[in-house]
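Of the protein chains in this complex, all but one are displayed in their positions.
Read from first to last, the chains carry the letters A and B; within each, the first residue is number 1.
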Amino acid sequence: MSEGLNVEGWSCPLPLRDHPNIIMGHGGGGKLSAELVEHLFLPAFAEAGAVDMGDAALVAIGGARLAFSTDSFVVRPLFFPGGNIGELAVNGTINDIAMRGAQPLVLSAGFILEEGMPLDQLAAIARSMGAAARRAGVTLVAGDTKVVDRGHGDGVYITTSGFGVVPEGIDIGPTRAQPGDVIIVSGSIGDHGVAILSVREGLEFGATIESDTAPLNGLVAELLDETRTIHVLRDPTRGGVASALNEIALASQVGIVIDERKLPVQDAVRAACELLGMDPLYVANEGKLIAIVPSSDAERLLARMQAHPLGRRAAIIGHVTADHPGLVVARTGIGGTRIVDMMVGEQLPRIC
Amino acid sequence: MKYLDEYRDPELAQRLFAEIRRITTRHWAIMEVCGGQTHSIIRNGIDQLLPDEIELIHGPGCPVCVTPLEIIDKALAIASRPGVIFCSFGDMLRVPGSAKDLFRIKSEGGDVRIVYSPLDAVRLAQQHPDREVVFFGIGFETTAPANAMAVLQAHRLGLRNFSMLVSHVLVPPAIAAIMESPTNRVQGFLAAGHVCSVMGTWQYQPLVEQYRVPIVVTGFEPLDVLEGIRRVVLQLEAGRAELDNAYERAVRPEGNVAAQQVLSEVFEVTDRAWRGIGVIPQSGWRLRDAYRAYDAEARFAVGDIQTRESPICRSGEVLQGMLKPNQCPAFGKECTPRTPLGATMVSSEGACAAYYQYGRFIKAEEVGVAR
Partner (left out) sequence: MCLGIPGQIKEIYEMNGIRMGKVDFNGIVKEVCLAYLPEIDVGDYTIVHVGFAITRLDEQSALETLALFQSIGLLDEELRTDAAEEEAAA
């Protein structure tokens, strides 16, 4: 049935990697996003570029270290079970700062508003932002508003920036994972991504899942109260736990082994992922953190997490190894092994 | 989850692995036809735990992999048209056409939308009477009933702005084509469970008889896949060649009669080109004349498509089990999941993508990953 292949005619192929334009995958948090940063932005920002690719940048100033971060929010729909774009924006930057071990102090918020966006929606979003900031003990100190023509935005895009002070002696970052470390996740994974999908056009289902958007600075403070020797903190947002662990494995040049049976996943989230053929490991979270800690501290930190309202379902999910540096490997439910690769673009629902 | 978790039980899985090891005395090459089965095998790490004598060849049962290049290019051309809402299952968005993929079309301004069900596309057509809604109707026999119903619905509702780009493929002719190939190595088949839920098992009996090859209808959960393999190996070791159903809870010999009736109402058999393999006669479905009004190929004159497959892509040989992905010179170099040359590297259950992960693991194993 197949014509024999003509070996003679082969030549250097035209790679299909050429993307002269931005595609949706560039925003997915996976390989394409990483490449965009590495090959387009970092070279351009070379003189001042932050190097360790952590959630927030560390800036030394007057003897103190600031953790400084910025994040943009383009989520659709604007309102979803468990929250809206506003609190997502506030909690998102708070969390980036907290992942450095810093307590966030102040935030700014920039709004790009689409002409025609209903004011009562914007008011609801703003109210949520104020409440979220208050809840986390952070002040919204600066902001900006711009309006674009109808059709050139999704109602509203929000960018938040903020900083906090990293306490003396704290050194938390993605390059710090060491063989022997234990990996803890603070709760059930995949909630936010599924909550969003549950209302997005074309993929509606009656789901009881809410976004887990939450500020994690309180939880981080609890952990740091227990021990100062936490190596890595990371909130697994776009790209999920899988992408976050891959980034850490690469940055720290270590291998990571996780046990799928230990991953906390809500039943309904699992069901939604089964239905769409998606893997919870790759689904976004907005109120969870991964902590990589020396094994001697693991049990105490786990207990501390579980005692906190945002860490009730915390669980140890794996460990760091010197083997296979840069690779994340999972033990599957039936005792097999598989590589948990970095996502390429964004995870898509499948029928196959 | 009921009817899922029970078939993922690790203890029972270990029993089945042990049993397969016990009964296997020599090398056997077994093909799982369905991409969903390939996905399950890779996802659960089944291939690594099987005895080395069992070679699993990942078959062409992945619509992403086998949808003809010409159809992909037509899809891209239609999706680029202003006023068109192009709806597709998520799987198809990254499949490379001659020059682009649907994601690229989206980035260039095309209205490309992922839908879960073809009925969602019909709903979109109702909601947007001023736009042309086109649904990418790909898939095997499992998906065809859904696509057929969408066409019927559009017809019933008198929608003038809905059409389907149809590219259905059939399993039995593919199995025949594989067995006819002079370089075929496949000795037994795991037939696609959900295809058989729709079509029944009776189509496979002639294949068993003509090619003297065991065919076991198999499900998708780890225990189901292992059971399918166990039954094929049992037959091979005993020199038998029979049709067997290892997925009885979801498959009856006659299949889904209501679905088959609608299928024959809406579709008719046609020759179909399988990407990388070539034309397999009578191996596809197209819309019947009575439903020509809903045929996107007729509605949109996208003639004169010049297809250009990557000259070094060997997906076709891989799909037929003639070549292992890591034997392809481009594998892991020019061709990676990030920069796929062909569909088998794009799809999560394409053999090349599956091997890409496995191949890296082999390297990891050398460094001592615990089993």
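The rule we apply is simple: contacts are C-beta pairs under 8 Å (C-beta built on N, C-alpha and C of every residue); 3 or more make two chains touch, one makes a residue touch a chain.
On a predicted model such as this, the values are computed, not experimentally measured, just so you know.
Under the definition given at the start, what are the shown partners of the omitted chain?
Output: missing chain touches A, B.
Can you tell me which of B:P145, B:P173, B:G316 or B:P340 touches the chain that was removed from the display?
Candidates B:P145, B:P173, B:G316 or B:P340; residue touching the omitted chain: B:P145.
From the listed residues B:L69, B:I178 or B:V195, report the one that touches the chain absent from this view.
B:V195
Quick one: which of B:Q235, B:N256, B:S315 or B:T336 touches the chain that's been left out?
Answer from the full complex: B:N256 touches the omitted chain.
Touching the hidden chain in the full complex, which residues of subunit A are there? Just list them.
Those residues of subunit A that touch the unshown chain are 205-208, 267-268, 270-272, 274-275, 277, 350-352.
Name, in rising order, the residues on subunit B that touch the hidden chain in the full complex.
Interface with the chain not displayed, on the subunit B side: 1-4, 6-7, 9, 12, 15-16, 18-19, 22, 34-37, 61-63, 89, 116-120, 139-143, 145-146, 149, 153, 156-157, 192-195, 197-198, 220, 223, 227, 230, 246, 248-252, 256, 258-259, 262.
Criterion: only the chains that are shown with their structure count from here on.
Using CA atom averages as chain centres, what separation in Å is found between subunit A and subunit B?
The computed centroid separation for subunit A versus subunit B comes out at 32 Å.
Touching subunit A in the complex: which residues of subunit B?
Where subunit B meets subunit A, its residues are 1, 4, 8-10, 13-14, 35-36, 39, 42-46, 48-49, 62-64, 87, 89-91, 93-94, 96, 101, 103-104, 106-108, 113-116, 120, 139, 143, 177-178, 180-181, 222, 276-278, 280, 310-314, 316-317, 320, 322, 330, 334-335, 337-341, 347-349, 357-358, 360-361, 363-364, 367-371.
Under the stated contact criterion, what part of subunit A meets subunit B in this complex?
1-3, 5, 9-17, 19, 21-25, 31-32, 201-203, 255, 257, 267, 270-271, 274, 276, 323-324, 327, 329, 332-339, 341, 344-345, 348-352
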